[in-house]
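So, chain A:
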Amino acid sequence: MAGPMKMRATLASGYTDVRVLMSHPMETGQRKGPDGKMIPLHFIQNLTVKVNGKTVVEGQISQAVSRNPVFSFRLKGGAKGDKIEVSWLDNKGETNRTESAVA
Partner candidate 1 sequence: MRTTVCAVALGVSLAAATAAAQESQFAQYQKMVAEGSPVELFELVGEELWQKKQGPKNASLEQCDLGLGPGRVKGAHARLPRYFKDVDRVMDVETRLLHCMMTLQGRSREDALKRPFGNADKPSEMEYLSAYVAGQSRGYKMSPGMSHPQEQESYALGKKLFYVRTGLWDFSCASCHGEEGKRIRMSELPVLSKPEAARPLMATWPAYRVSNSTFKTMQWRLNNCFRQMRTPEPVFGSETINALNMYLTVTARGATYSGPGTKR
Partner candidate 2 sequence: MMRKWMMGAGIAALVLSPVAFAEPSDREVQEIMKRDFRPKGQAKMDRIEQDAVQKVCTASLNKPPAQLAKKLEADQMETIAYPAGSLMGNWKGGAAIAWSGQGMQWHEDPKKPSGGGCYNCHEMSPARTSFGTIGPSLRGFGKTRGNGIEMQRYAYGKIYNAKAYNLCSEMPRFGHTNSLTEQQIKDLVAYLLDPASPVNQ
């Protein structure tokens, strides 16, 4: 089961700053677990940022992104109350999403 996500979207001068935290192991497939066996590749591949339902950023990432990924994006303009949604999809087909209003 996916751990929590957390997002903060705040108005800055001329843009909206979106900072999103995701719980994910981002396994590289090159690490041994406590049982001595290799832990298989397990990482987020896609992430999507939407504003009021419209996609504005689409990211493709690799296992080189650090464990528990943290991303910042910037959106043009923006207004208080705009609904920001961030979702991810990993190589095992697991997904998670979070949304919050611009503060």
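As a selection rule, all candidates are chains of the complex that A comes from, given by their letters.
Assume contacts are C-beta pairs under 8 Å (C-beta built on N, C-alpha and C of every residue); 3 or more make two chains touch, one makes a residue touch a chain; residues count from 1.
Since the model is a prediction, treat every value here as computed from it, not as a measurement.
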Of the listed candidates 1 or 2, the one touching chain A in this complex: 1
Contacting residues of chain A [partner candidate 1, same complex]: 3-6, 21-23, 25, 33-34, 67-70, 72
